[in-house]
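Only a single protein chain was left out; the remaining protein chains are all shown in position.
Chain lettering (A and B) follows the sequence in which the chains are written, and residue indices restart at 1 in each chain.
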Amino acid sequence: MSNVTMTVNGKTVSGSVEGRTLLVEFIRNDLHLTGTHVGCDTSQCGACAVHVDGKLAKACTMFALEANGSEVSTIEGQANEDGSLNVIQQAFKDHHGLQCGFCTPGMVMAAADLLKTNSKPTELEIREHLEGNICRCTGYHNIVKAILAASGQDVSNIAAE
Amino acid sequence: MYNFEFKQPKTISEALNALKSDEAEALAGGQTLIPTMKQRLASPATLVSLSKISEMRGICKNDDGSISIGGGTTHADVAANSNIFPGLVTLAENIGDPAVRNRGTIGGSLANNDPAACYPAAALSAGATIVTDSREISADDFFQGMFETALEESEIILSVRFPVPSLSSYQKFVQPASRFAMVGVFLSKFENETRVAITGASEEGVFRWKEAERALNEDFSEGSITDFVLEPSGMIGDIHASKEYRAHLVKVMTKRAVKSAS
Partner (left out) sequence: MPKDSGIGAATRRREDARFLLGSGRYSDDIVLLNQTYAVFARSEVANGIIKTINTSEAEKMPGVIAVFTGDDFVDVGGNPAGWLINSRDGEPMKEPKRPVLAHGKVRHVGDAYAAVIAETEQQARDAAEKINADIMELPAIIDMTSALSGSNYVHDEIETNQCFDWGWIEDNREATDNAIKNAHHVTTLELTNNRLVPNAMEPRCSIADYNAANDDYTLYTTSQNPHLTRLLISAFVLGIPENKLTVVSPDVGGGFGSKIYHYGEEALVLAAAKRIKRPVRWTASRSESFMTDAHGRDHVTKIELALDKDNNFLAFRTETMANVGAYLSNFSTVTPTILHGTLMAGNYSVPNIYVNVKAVFTNTAPVDAYRGAGRPEATYSLERVIDKAALELNLDPIALRRQNFIKSDQFPYVTAAGLNYDVGDYDAIMDRLEHHADIKGFAERKKISEKQGKLRGFGVNSYIEACGIAPSNLIGTLGARVGLYDAATIRVNATGNISVMVGAHSHGQGHETAFPQIVADMLGVDPNNVEIVHGDTSKIPFGMGTYGSRSLAVCGSAIVRGIEKIIAKGKKIAAHMMESTEDNVDFEDGVFSVRGTNKTVSFGDVALKAYIPHNFPIEDIEPGLEETAFYDPQNFTYPAGAYACEVEVDPNTGKVSIERFAAADDFGNIINPMIVEGQVHGGLAQGIGQALLEGCVYNDDGQLISGSYMDYTMPRAADLPSFVVDHTVQTPSTDNPLGVKGCGEAGAIGSPPTVVNAVINALRSAGHDITHIDMPLTPARVWAAMNN
(Lines give C-alpha, C1' and ligand atoms only; values in the text may rest on other atoms or scores of the structure.)
Protein backbone atom coordinates (compact mmCIF):
# COMPACT_ATOMS: atom_id res chain seq x y z
CA MET A 1 0.00 0.00 0.00
CA SER A 2 1.16 3.53 -0.72
CA ASN A 3 0.02 6.86 0.56
CA VAL A 4 -1.65 9.21 -1.84
CA THR A 5 -2.56 12.83 -1.31
CA MET A 6 -4.48 15.04 -3.64
CA THR A 7 -6.87 17.95 -3.65
CA VAL A 8 -10.40 16.93 -4.46
CA ASN A 9 -12.96 19.65 -4.98
CA GLY A 10 -10.69 22.06 -3.15
CA LYS A 11 -10.12 19.85 -0.14
CA THR A 12 -6.88 18.04 0.61
CA VAL A 13 -7.48 14.35 1.00
CA SER A 14 -5.19 11.42 1.48
CA GLY A 15 -5.45 7.70 1.71
CA SER A 16 -3.65 4.45 1.44
CA VAL A 17 -4.00 2.63 -1.87
CA GLU A 18 -2.61 -0.27 -3.83
CA GLY A 19 -0.72 0.32 -7.03
CA ARG A 20 -3.69 -1.02 -8.96
CA THR A 21 -6.25 1.21 -7.26
CA LEU A 22 -7.86 3.29 -9.96
CA LEU A 23 -8.56 6.95 -9.39
CA VAL A 24 -12.28 6.23 -9.72
CA GLU A 25 -12.05 3.55 -7.05
CA PHE A 26 -10.29 5.95 -4.70
CA ILE A 27 -12.93 8.61 -5.35
CA ARG A 28 -15.88 6.25 -4.91
CA ASN A 29 -14.70 3.80 -2.28
CA ASP A 30 -12.33 5.87 -0.16
CA LEU A 31 -13.77 9.35 -0.50
CA HIS A 32 -17.37 8.13 -0.86
CA LEU A 33 -17.96 10.56 -3.67
CA THR A 34 -20.30 8.30 -5.59
CA GLY A 35 -21.37 10.77 -8.24
CA THR A 36 -18.50 9.58 -10.42
CA HIS A 37 -19.70 6.37 -12.05
CA VAL A 38 -18.25 3.34 -13.76
CA GLY A 39 -20.09 2.31 -16.90
CA CYS A 40 -17.53 0.32 -18.83
CA ASP A 41 -14.14 -1.32 -18.61
CA THR A 42 -12.69 -0.18 -21.93
CA SER A 43 -12.39 3.57 -21.28
CA GLN A 44 -15.18 4.63 -23.57
CA CYS A 45 -18.40 5.52 -21.77
CA GLY A 46 -17.16 8.57 -19.88
CA ALA A 47 -19.42 8.07 -16.84
CA CYS A 48 -16.26 8.40 -14.74
CA ALA A 49 -15.10 11.69 -16.25
CA VAL A 50 -13.44 14.11 -13.83
CA HIS A 51 -11.00 16.95 -14.18
CA VAL A 52 -7.39 16.33 -13.19
CA ASP A 53 -5.29 19.48 -12.97
CA GLY A 54 -7.95 21.25 -14.97
CA LYS A 55 -8.12 18.69 -17.74
CA LEU A 56 -10.86 16.23 -18.57
CA ALA A 57 -9.81 12.69 -17.71
CA LYS A 58 -11.39 9.29 -17.31
CA ALA A 59 -10.95 8.35 -13.69
CA CYS A 60 -11.25 4.67 -14.64
CA THR A 61 -8.15 4.95 -16.81
CA MET A 62 -5.78 6.47 -14.29
CA PHE A 63 -4.29 5.03 -11.17
CA ALA A 64 -4.97 6.90 -7.97
CA LEU A 65 -1.21 7.21 -7.50
CA GLU A 66 -0.90 8.99 -10.84
CA ALA A 67 -3.03 11.74 -9.35
CA ASN A 68 -0.78 12.12 -6.34
CA GLY A 69 -0.37 15.84 -5.80
CA SER A 70 -2.96 16.73 -8.39
CA GLU A 71 -6.05 18.83 -8.21
CA VAL A 72 -9.08 16.76 -8.98
CA SER A 73 -12.61 17.97 -9.41
CA THR A 74 -15.66 15.78 -9.55
CA ILE A 75 -19.35 16.34 -10.08
CA GLU A 76 -19.74 16.95 -6.35
CA GLY A 77 -17.59 20.07 -6.70
CA GLN A 78 -19.51 21.66 -9.54
CA ALA A 79 -22.39 23.38 -7.78
CA ASN A 80 -22.39 27.05 -6.89
CA GLU A 81 -21.08 27.94 -3.45
CA ASP A 82 -24.59 28.07 -2.02
CA GLY A 83 -25.19 24.52 -3.24
CA SER A 84 -27.42 25.53 -6.12
CA LEU A 85 -26.98 24.14 -9.61
CA ASN A 86 -24.29 25.87 -11.63
CA VAL A 87 -24.99 27.25 -15.08
CA ILE A 88 -24.34 23.96 -16.86
CA GLN A 89 -26.24 21.88 -14.35
CA GLN A 90 -29.16 24.28 -14.48
CA ALA A 91 -29.18 24.14 -18.27
CA PHE A 92 -29.29 20.34 -18.17
CA LYS A 93 -32.32 20.60 -15.92
CA ASP A 94 -34.00 23.34 -17.93
CA HIS A 95 -33.60 21.46 -21.19
CA HIS A 96 -34.18 17.91 -19.96
CA GLY A 97 -30.62 16.91 -20.73
CA LEU A 98 -30.77 13.85 -18.52
CA GLN A 99 -33.03 10.91 -17.89
CA CYS A 100 -31.66 8.05 -15.78
CA GLY A 101 -28.83 10.29 -14.62
CA PHE A 102 -26.07 7.71 -14.75
CA CYS A 103 -24.00 9.28 -17.54
CA THR A 104 -24.94 12.77 -16.39
CA PRO A 105 -21.99 13.57 -14.11
CA GLY A 106 -19.59 12.67 -16.92
CA MET A 107 -21.60 14.74 -19.37
CA VAL A 108 -21.51 17.76 -17.08
CA MET A 109 -17.76 17.39 -16.59
CA ALA A 110 -17.22 17.07 -20.35
CA ALA A 111 -19.41 20.10 -20.99
CA ALA A 112 -17.51 22.16 -18.44
CA ASP A 113 -14.27 21.14 -20.10
CA LEU A 114 -15.54 22.23 -23.50
CA LEU A 115 -16.88 25.59 -22.36
CA LYS A 116 -13.60 26.42 -20.65
CA THR A 117 -11.81 26.57 -23.99
CA ASN A 118 -14.69 27.27 -26.34
CA SER A 119 -17.21 29.65 -24.87
CA LYS A 120 -19.61 29.53 -27.83
CA PRO A 121 -19.34 26.08 -29.36
CA THR A 122 -21.38 25.10 -32.38
CA GLU A 123 -23.72 22.13 -32.29
CA LEU A 124 -21.18 20.08 -34.22
CA GLU A 125 -18.35 21.03 -31.87
CA ILE A 126 -20.45 19.97 -28.92
CA ARG A 127 -21.33 16.65 -30.50
CA GLU A 128 -17.68 16.00 -31.30
CA HIS A 129 -16.53 16.96 -27.83
CA LEU A 130 -18.89 14.34 -26.41
CA GLU A 131 -17.16 11.58 -28.35
CA GLY A 132 -16.01 9.97 -25.13
CA ASN A 133 -19.33 10.17 -23.30
CA ILE A 134 -22.06 7.67 -24.04
CA CYS A 135 -25.69 8.25 -23.10
CA ARG A 136 -28.30 5.58 -23.74
CA CYS A 137 -31.38 7.56 -22.68
CA THR A 138 -31.53 10.99 -24.26
CA GLY A 139 -30.43 10.53 -27.87
CA TYR A 140 -28.11 13.47 -27.00
CA HIS A 141 -30.56 15.99 -28.47
CA ASN A 142 -31.29 17.68 -25.16
CA ILE A 143 -27.73 17.34 -23.89
CA VAL A 144 -26.51 19.28 -26.90
CA LYS A 145 -29.27 21.78 -26.41
CA ALA A 146 -28.40 22.19 -22.74
CA ILE A 147 -24.74 22.84 -23.48
CA LEU A 148 -25.64 25.38 -26.16
CA ALA A 149 -27.93 27.07 -23.68
CA ALA A 150 -25.30 26.98 -20.94
CA SER A 151 -23.01 28.87 -23.27
CA GLY A 152 -25.63 31.57 -23.61
CA GLN A 153 -26.70 30.70 -27.13
CA ASP A 154 -30.23 30.72 -28.45
CA VAL A 155 -31.68 27.23 -28.59
CA SER A 156 -35.20 28.06 -29.65
CA ASN A 157 -34.68 26.53 -33.09
CA ILE A 158 -33.18 23.29 -31.82
CA ALA A 159 -36.55 21.69 -31.21
CA ALA A 160 -40.17 22.28 -30.45
CA GLU A 161 -41.19 22.05 -26.85
CA MET B 1 -6.31 -6.32 -12.26
CA TYR B 2 -3.23 -7.94 -10.76
CA ASN B 3 -1.40 -5.81 -8.28
CA PHE B 4 1.99 -4.29 -8.96
CA GLU B 5 4.42 -1.87 -7.48
CA PHE B 6 3.90 1.66 -8.73
CA LYS B 7 6.87 3.94 -9.30
CA GLN B 8 6.76 7.50 -10.45
CA PRO B 9 10.25 8.78 -11.21
CA LYS B 10 10.89 12.44 -11.94
CA THR B 11 13.91 11.99 -14.20
CA ILE B 12 14.80 9.76 -17.11
CA SER B 13 17.67 8.13 -15.27
CA GLU B 14 15.45 7.28 -12.32
CA ALA B 15 12.99 5.78 -14.76
CA LEU B 16 15.63 3.68 -16.47
CA ASN B 17 16.81 2.41 -13.12
CA ALA B 18 13.29 1.51 -12.10
CA LEU B 19 12.71 -0.32 -15.36
CA LYS B 20 15.66 -2.60 -14.66
CA SER B 21 13.71 -4.51 -12.03
CA ASP B 22 12.09 -7.81 -12.97
CA GLU B 23 8.96 -7.63 -15.07
CA ALA B 24 8.89 -3.87 -14.95
CA GLU B 25 6.92 -2.04 -17.58
CA ALA B 26 6.67 1.61 -18.49
CA LEU B 27 3.34 3.37 -18.07
CA ALA B 28 2.82 6.29 -20.41
CA GLY B 29 -0.69 7.76 -20.66
CA GLY B 30 -2.14 4.36 -19.84
CA GLN B 31 -5.10 4.73 -22.19
CA THR B 32 -4.42 1.33 -23.71
CA LEU B 33 -2.34 -0.34 -21.01
CA ILE B 34 -4.78 0.23 -18.15
CA PRO B 35 -7.80 -1.32 -19.96
CA THR B 36 -5.52 -4.22 -20.94
CA MET B 37 -4.50 -4.70 -17.33
CA LYS B 38 -8.14 -4.61 -16.25
CA GLN B 39 -8.75 -7.59 -18.49
CA ARG B 40 -5.78 -9.24 -16.76
CA LEU B 41 -4.04 -9.50 -20.12
CA ALA B 42 -0.95 -7.72 -18.81
CA SER B 43 0.61 -8.31 -15.42
CA PRO B 44 3.72 -6.23 -14.81
CA ALA B 45 5.30 -6.61 -11.38
CA THR B 46 6.38 -2.98 -11.43
CA LEU B 47 4.79 -0.18 -13.32
CA VAL B 48 7.01 2.81 -13.96
CA SER B 49 4.96 5.90 -14.69
CA LEU B 50 6.65 8.33 -17.05
CA SER B 51 4.08 11.08 -16.66
CA LYS B 52 5.99 13.15 -14.10
CA ILE B 53 9.18 13.33 -16.14
CA SER B 54 9.04 16.89 -17.39
CA GLU B 55 12.07 16.51 -19.66
CA MET B 56 10.06 14.04 -21.74
CA ARG B 57 7.31 16.51 -22.52
CA GLY B 58 7.03 19.30 -24.98
CA ILE B 59 7.55 20.21 -28.59
CA CYS B 60 10.48 22.12 -30.05
CA LYS B 61 11.68 23.14 -33.43
CA ASN B 62 15.16 22.03 -34.43
CA ASP B 63 17.70 23.98 -36.48
CA ASP B 64 17.22 21.73 -39.50
CA GLY B 65 13.50 22.56 -39.59
CA SER B 66 12.40 19.27 -38.03
CA ILE B 67 10.37 19.18 -34.85
CA SER B 68 11.03 17.07 -31.80
CA ILE B 69 8.17 15.92 -29.67
CA GLY B 70 8.85 14.55 -26.22
CA GLY B 71 7.73 10.96 -25.77
CA GLY B 72 5.52 12.00 -22.85
CA THR B 73 3.71 14.71 -24.78
CA THR B 74 -0.03 14.20 -24.82
CA HIS B 75 -2.11 14.10 -27.97
CA ALA B 76 -3.86 17.26 -26.82
CA ASP B 77 -0.53 19.07 -26.53
CA VAL B 78 0.55 17.92 -29.98
CA ALA B 79 -2.77 19.03 -31.44
CA ALA B 80 -2.37 22.46 -29.87
CA ASN B 81 1.31 23.04 -30.61
CA SER B 82 2.34 21.63 -33.98
CA ASN B 83 0.84 24.14 -36.37
CA ILE B 84 3.72 23.84 -38.76
CA PHE B 85 2.75 20.24 -39.42
CA PRO B 86 -0.97 20.25 -40.27
CA GLY B 87 -1.27 16.51 -40.89
CA LEU B 88 0.04 15.84 -37.42
CA VAL B 89 -2.40 18.29 -35.88
CA THR B 90 -5.33 16.59 -37.63
CA LEU B 91 -4.08 13.24 -36.45
CA ALA B 92 -3.60 14.23 -32.84
CA GLU B 93 -6.90 16.00 -32.54
CA ASN B 94 -8.79 12.96 -33.77
CA ILE B 95 -7.30 10.26 -31.57
CA GLY B 96 -9.85 8.71 -29.23
CA ASP B 97 -11.82 11.38 -27.42
CA PRO B 98 -10.94 14.55 -25.49
CA ALA B 99 -10.23 12.75 -22.23
CA VAL B 100 -8.03 10.19 -23.94
CA ARG B 101 -6.15 12.97 -25.71
CA ASN B 102 -5.40 14.62 -22.38
CA ARG B 103 -3.68 11.49 -21.09
CA GLY B 104 -2.43 9.46 -24.03
CA THR B 105 1.07 10.22 -25.30
CA ILE B 106 2.92 9.92 -28.55
CA GLY B 107 5.61 7.75 -26.99
CA GLY B 108 3.06 5.36 -25.55
CA SER B 109 1.26 5.07 -28.84
CA LEU B 110 4.41 4.37 -30.84
CA ALA B 111 5.81 1.90 -28.33
CA ASN B 112 2.54 -0.03 -28.29
CA ASN B 113 2.24 -0.03 -32.10
CA ASP B 114 -1.39 -1.04 -32.14
CA PRO B 115 -2.18 -1.96 -35.76
CA ALA B 116 -5.05 0.53 -35.71
CA ALA B 117 -3.29 3.37 -33.90
CA CYS B 118 -2.82 6.69 -35.66
CA TYR B 119 0.69 7.82 -34.68
CA PRO B 120 2.59 4.99 -36.34
CA ALA B 121 1.25 6.21 -39.69
CA ALA B 122 2.57 9.72 -39.06
CA ALA B 123 5.98 8.52 -37.94
CA LEU B 124 6.39 6.17 -40.85
CA SER B 125 5.04 8.56 -43.43
CA ALA B 126 7.13 11.51 -42.32
CA GLY B 127 10.24 9.34 -41.91
CA ALA B 128 10.52 10.25 -38.25
CA THR B 129 13.37 9.24 -36.01
CA ILE B 130 12.48 7.60 -32.73
CA VAL B 131 14.94 8.74 -30.09
CA THR B 132 15.28 6.36 -27.18
CA ASP B 133 17.41 6.43 -24.09
CA SER B 134 20.13 4.49 -25.92
CA ARG B 135 19.87 5.17 -29.66
CA GLU B 136 18.02 6.64 -32.58
CA ILE B 137 15.83 4.40 -34.71
CA SER B 138 14.39 5.39 -38.05
CA ALA B 139 10.68 4.80 -38.39
CA ASP B 140 11.33 2.50 -41.32
CA ASP B 141 13.15 0.18 -38.93
CA PHE B 142 11.05 0.81 -35.84
CA PHE B 143 7.71 -0.82 -36.71
CA GLN B 144 7.97 -4.59 -36.94
CA GLY B 145 4.40 -5.84 -37.22
CA MET B 146 1.37 -5.76 -34.96
CA PHE B 147 2.35 -4.64 -31.47
CA GLU B 148 6.01 -5.30 -32.35
CA THR B 149 8.71 -2.64 -32.45
CA ALA B 150 12.47 -2.42 -32.45
CA LEU B 151 12.43 -1.34 -28.80
CA GLU B 152 14.37 -3.52 -26.41
CA GLU B 153 12.89 -4.38 -23.06
CA SER B 154 13.08 -1.39 -20.73
CA GLU B 155 14.07 0.94 -23.57
CA ILE B 156 11.91 4.04 -23.59
CA ILE B 157 11.06 6.63 -26.20
CA LEU B 158 12.41 9.99 -25.12
CA SER B 159 11.32 11.90 -28.16
CA VAL B 160 10.32 11.66 -31.78
CA ARG B 161 11.96 13.83 -34.41
CA PHE B 162 9.74 14.61 -37.36
CA PRO B 163 11.03 16.10 -40.58
CA VAL B 164 8.28 18.54 -41.54
CA PRO B 165 6.90 17.85 -45.00
CA SER B 166 5.88 20.68 -47.27
CA LEU B 167 2.43 19.13 -47.59
CA SER B 168 0.78 16.64 -45.29
CA SER B 169 -2.56 15.12 -44.57
CA TYR B 170 -4.03 12.45 -42.35
CA GLN B 171 -7.27 10.82 -43.43
CA LYS B 172 -8.88 8.55 -40.91
CA PHE B 173 -11.89 6.34 -41.46
CA VAL B 174 -12.90 5.41 -37.94
CA GLN B 175 -13.84 2.03 -36.68
CA PRO B 176 -17.14 3.25 -35.29
CA ALA B 177 -17.07 1.46 -31.95
CA SER B 178 -13.48 1.82 -30.77
CA ARG B 179 -12.76 5.09 -32.62
CA PHE B 180 -9.42 3.66 -33.67
CA ALA B 181 -8.60 3.79 -37.37
CA MET B 182 -10.40 1.26 -39.56
CA VAL B 183 -8.09 2.72 -42.15
CA GLY B 184 -5.82 5.71 -41.65
CA VAL B 185 -3.66 7.20 -44.36
CA PHE B 186 -0.87 9.62 -43.61
CA LEU B 187 0.64 11.39 -46.57
CA SER B 188 3.81 13.46 -46.41
CA LYS B 189 5.08 15.34 -49.43
CA PHE B 190 8.67 16.45 -49.22
CA GLU B 191 10.61 18.33 -51.83
CA ASN B 192 11.97 15.19 -53.42
CA GLU B 193 9.64 12.42 -52.32
CA THR B 194 6.16 11.57 -51.16
CA ARG B 195 5.61 8.97 -48.50
CA VAL B 196 2.29 7.26 -47.77
CA ALA B 197 1.81 5.21 -44.61
CA ILE B 198 -1.27 3.17 -43.89
CA THR B 199 -2.55 2.14 -40.47
CA GLY B 200 -5.55 0.08 -39.41
CA ALA B 201 -5.61 -1.99 -42.54
CA SER B 202 -2.86 -4.57 -42.58
CA GLU B 203 -2.33 -7.71 -40.59
CA GLU B 204 1.33 -6.67 -40.51
CA GLY B 205 0.55 -3.35 -38.86
CA VAL B 206 1.47 0.02 -40.26
CA PHE B 207 3.06 -0.04 -43.72
CA ARG B 208 4.20 2.19 -46.51
CA TRP B 209 2.17 1.95 -49.70
CA LYS B 210 5.14 2.17 -51.98
CA GLU B 211 3.22 1.70 -55.21
CA ALA B 212 1.20 4.80 -54.45
CA GLU B 213 4.34 6.66 -53.39
CA ARG B 214 6.01 5.93 -56.74
CA ALA B 215 2.99 7.11 -58.64
CA LEU B 216 2.67 10.25 -56.55
CA ASN B 217 6.36 11.00 -56.96
CA GLU B 218 5.74 11.14 -60.68
CA ASP B 219 2.44 12.91 -60.59
CA PHE B 220 1.10 14.27 -57.30
CA SER B 221 -2.59 14.00 -58.10
CA GLU B 222 -5.57 11.91 -57.13
CA GLY B 223 -5.73 10.57 -60.65
CA SER B 224 -2.36 8.93 -60.44
CA ILE B 225 -3.64 6.28 -58.03
CA THR B 226 -7.10 5.79 -59.46
CA ASP B 227 -6.22 2.58 -61.27
CA PHE B 228 -4.40 0.88 -58.41
CA VAL B 229 -5.91 -2.17 -56.84
CA LEU B 230 -4.58 -3.00 -53.43
CA GLU B 231 -4.42 -6.74 -52.83
CA PRO B 232 -6.96 -7.60 -50.07
CA SER B 233 -5.18 -10.76 -48.96
CA GLY B 234 -2.94 -9.15 -46.34
CA MET B 235 -5.63 -6.84 -45.01
CA ILE B 236 -7.42 -7.21 -41.68
CA GLY B 237 -10.89 -8.73 -41.99
CA ASP B 238 -13.21 -8.43 -39.00
CA ILE B 239 -16.84 -7.74 -38.09
CA HIS B 240 -16.44 -4.10 -39.02
CA ALA B 241 -14.89 -4.45 -42.44
CA SER B 242 -13.90 -7.19 -44.85
CA LYS B 243 -10.42 -7.39 -46.31
CA GLU B 244 -11.79 -6.18 -49.63
CA TYR B 245 -13.48 -3.21 -48.04
CA ARG B 246 -10.34 -2.22 -46.15
CA ALA B 247 -8.28 -2.47 -49.32
CA HIS B 248 -10.82 -0.25 -51.04
CA LEU B 249 -10.79 2.25 -48.19
CA VAL B 250 -7.01 2.52 -48.35
CA LYS B 251 -7.34 3.79 -51.87
CA VAL B 252 -10.24 6.12 -51.11
CA MET B 253 -8.50 7.60 -48.09
CA THR B 254 -5.23 7.98 -49.97
CA LYS B 255 -6.96 9.92 -52.69
CA ARG B 256 -8.58 12.10 -50.06
CA ALA B 257 -5.21 12.68 -48.47
CA VAL B 258 -3.77 13.82 -51.79
CA LYS B 259 -6.69 16.10 -52.38
CA SER B 260 -6.62 17.55 -48.89
CA ALA B 261 -2.84 18.11 -48.94
CA SER B 262 -2.83 19.69 -52.38
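Brief remarks on what is shown
Throughout what follows, a residue touches a chain if its C-beta (ideal position, glycine included) is under 8 Å from a C-beta of that chain, and two chains touch if they have at least 3 such contacts.
As the structure is a prediction and not an experimental result, all values here were calculated from the model.
Across the entire complex, contacts from the unshown chain go to A, B. Residue-wise, the contact with the chain that is not shown comes from A:103, picked out of A:8, A:57 or A:103.
Residues of chain B in touch with the missing chain: 1-3, 39-40, 173, 176-178, 238-242, 244-245, 248-249, 252. Touching the omitted chain from chain A are residues 18, 20, 28, 32-42, 44-45, 47, 74-76, 78-79, 85, 89, 92-94, 96, 98-105, 108, 123-124, 126-128, 130-131, 133-145, 158-161.
Assume only the chains that are shown with their structure count from here on.
Listing the residues of chain B that touch chain A in their complex gives 1-6, 8, 27, 30-31, 34-35, 37-39, 47, 49, 51, 76, 96-100, 102-103, 178-179. The touching residues of chain A, counted against chain B in their complex, run 2, 18-20, 22, 41-44, 46, 49, 52, 55-58, 60-63, 65-66, 68, 110, 113-114, 129, 131-133.
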